[in-house]
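All protein chains but one are shown at their positions in the complex.
Per-chain residue numbering starts at 1, and chain names A and B are given in the order in which the chains are listed.
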Amino acid sequence: MTGTTQAPSPPTGGRGSGEGGTRDPGYNFAYLDESTKRMIRRAILKAVAIPGHQVPFGSREMPLPYGWGTGGIQVTAAILGPADVLKVIDQGADDTTNAVSIRAFFRRVAGVATTERTAEATVIQTRHRIPERALHEDQVLVYQVPIPEPLMRLEPRIAETKRLHAMADYGLMHVKLYEDIARHGHIATSYNYPVMVNGRYLMSPSPIPAFDNPKMDRMPALQLFGAGREKRIYAVPPYTPVRSLDFEDHPFRPIRAQHPCTLCGSTDSYLDEVLTDDVGGRIFVCSDTDWCGERQQAKAAVE
Amino acid sequence: MYVATKGGEQAIGAAHAWLDEIRRGDPAQPAIDVAQIEDQLGLAVDRVMAEGSCHDRGLAALAVKQARGDLIEAAFLLRAYRTTLPRFGASAPLDTARMAIRRRISATYKDLPGGQVLGPTFDYTHRLLDFRLAAGDAVPPPAPTAMPDPAPSPRVTELLAREGLMQREVDAGAEPGDLTRAPLAFPADRPLRLQALARGDEGFLLGLGYSTQRGYGNNHPFVGEIRVGDVAVEFTPPELGFPVEIGEIGVTECQMVNQFTGSRTEPPQFTRGYGLVFGHAERKAMSMALVDRSLRAGELGEDTTAPAQDQEFVLYHCDNVEATGFVEHLKLPHYVDFQSELENVRTMRETALKAAGE
Partner (left out) sequence: MAETRFPGFADPVLDAQAGFRAVLEAMSRPGRVRRVPAPPEVPPGLSPAAAAVLLALVDADTRLRIAAGAEAEAWVRFHCGCPVVAEGADFVLDPAAALLSLEAGTEEEPERGATLLLEVAALAEAPGWVLTGPGIRARHRLRVEGAPAGFLADWAASRARFPRGVDVILCAGDRIAALPRSVRIEEG
């Protein structure tokens, strides 16, 4: 047997910030043992072959808690190679605490180069956003997914939702959206907005804002989705049609705060609302920090 | 001008330094030794081993120390360590009939072969705070000892089964699944259910077990037997082809005897709820046995109406490492989602206010 499992020294809980480029020799490359990687890799390949279908996988306990990106981390660990350049974002930003922690984890266990620049990354792990900059063919976008089952809020039983997917019976979701329209005059889902992949599978895009949904459609980059606690992997291959569910008379309309970014002036990026005082003062800034930084630099160069 | 907050990495580093400091506590106090935790907080160690799904008292004690006594955090540390270990194979099933017994009680028979052995138990202690422990904790005089009863201690359920009164468990012969390797699928068979319950959260199972006693899926349980002690672990190395003993582990086993009124295919008899837990963990083993039996309702042709009878509900929610991760992930930033909800609620308010004004 060549199940090249190595027994590493006991993990310390994944804290601390490793230096880029030097790998902790106490762990196998990218932390997971080889048989776990093979299992995840096989699941990823089947996910790619059946776009939008959730493939169960033997998710492992990671040294980071379930719900904090263990699915994305396992997918990233299974695909990552020494030549990759990794970017990790949470809420669009590279410097949010959990993104910092995950980036440090991979620097430590894989010794890979990391970047904050979307354009330079070959693998981008994300929570809750798709970068504003259009992704290209040589990139893989890895989503952290809390609840992979788009029907769960409507039908919590996995045995039942499996059956509904098998029959492509998505009436439940259509009824829910229709009730929204009847009550509010429009669809009241603003994030984690369900999509149809290649006209066959209803899929959760993960809790990205609906604003980001159109970016998934026919994206040149491969999109992989990892749900660690729920033990599911799914995928959208490049250039695959991804349609946000809607009705002819109530077309899908992504919501964005109607303001320009205070820092870079962008009028077409997704914005965070930042409270500046306690008497209603607020500004709006790009949630994608790399996008905003690049635009500010370009503006400064012109001036 | 507004500048976005930076320096997450430094802040995390500083938070962890503070955690290290506060974990060690007042330097004027002696540090707790891992060996002391293993020895004197043995039941905490047992719980961490059970829920961490890894039988290693020393590592469990280390986890308790590192986690500052947070036992769910400690179980998580041990689980994360467990997944990095290479797998050599599966042991032979434990033979608890050959257990070196420290405690063994039955609530169904006054006396029985092997006798009732109370062992070290809190039962019948008066729950009065013992202030002597705060004032030095002198070494108590040794407890009286007796010669162990040389008679074997057959399991109570086996005695019933010989009379045909207890449903026999049939070994289907199939290789049992492994929930650490493949995710649960439903309906889950009993080996998988027991695996999930054995590592499940004690508090969650206790609450569910309790609910079955209060009418939410009544199982009419009797404690046929609880036994606590050490059992040998045997493993057959492929190159040898015969089993060798590789060590002993401490376990608690509970067999609940439950009434069953019979079905079309089965005569009236008793049925079994089974609990087996690492270490000394009677509350957990009993709760597990209650829930195991209630999860059998479907296959025994009983109504399945109560939460404790619902496989998906019980098995998807009993794992405290999964549960704590997802509950606690709500602390992570959600401002992107919240922003879209803000815009959404503002739009809906505008529409509603306009409609009210008209």
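Please note the rule applied: a residue touches a chain if its C-beta (ideal position, glycine included) is under 8 Å from a C-beta of that chain, and two chains touch if they have at least 3 such contacts.
Because the structure is a prediction, the values reported are computed rather than measured.
Of the chains displayed, those contacted by the omitted chain across the entire assembly are A. In the complete complex, the residue from A:46, A:133, A:157 or A:250 that touches the missing chain is A:46. When the missing chain is restored to the complex, the residue among A:25, A:82, A:156 or A:265 that touches it is A:82. When the missing chain is restored to the complex, the residue among A:34, A:180, A:217 or A:273 that touches it is A:34.
When you scan A:240, A:266 or A:289 for touch with the missing chain, the hit is A:240. In the full complex, chain A makes contact with the omitted chain through residues 1-4, 28-30, 34-35, 37-39, 41-51, 53, 55-56, 78-82, 137, 162-163, 165-167, 198, 200-201, 218, 220, 222, 236-240.
The rule is short, and it goes like this: only the chains that are shown with their structure count from here on.
Against chain B, in their complex, chain A makes its touches with residues 3, 5-8, 10-11, 13, 15-17, 27, 33, 36, 39, 56-63, 65-68, 70, 90-93, 95-101, 104, 127-129, 146, 156-159, 184-186, 188, 190-192, 207-211, 229, 231-232, 255-257, 262-263, 270-274, 276, 283, 285, 287, 289. Within the complex formed with chain A, the chain B residues making contact are 2, 4-9, 11-13, 16, 59, 66, 76-77, 79-87, 180-183, 185-187, 312, 316, 321-322, 324-329, 332-337, 339-344, 347-348, 351.
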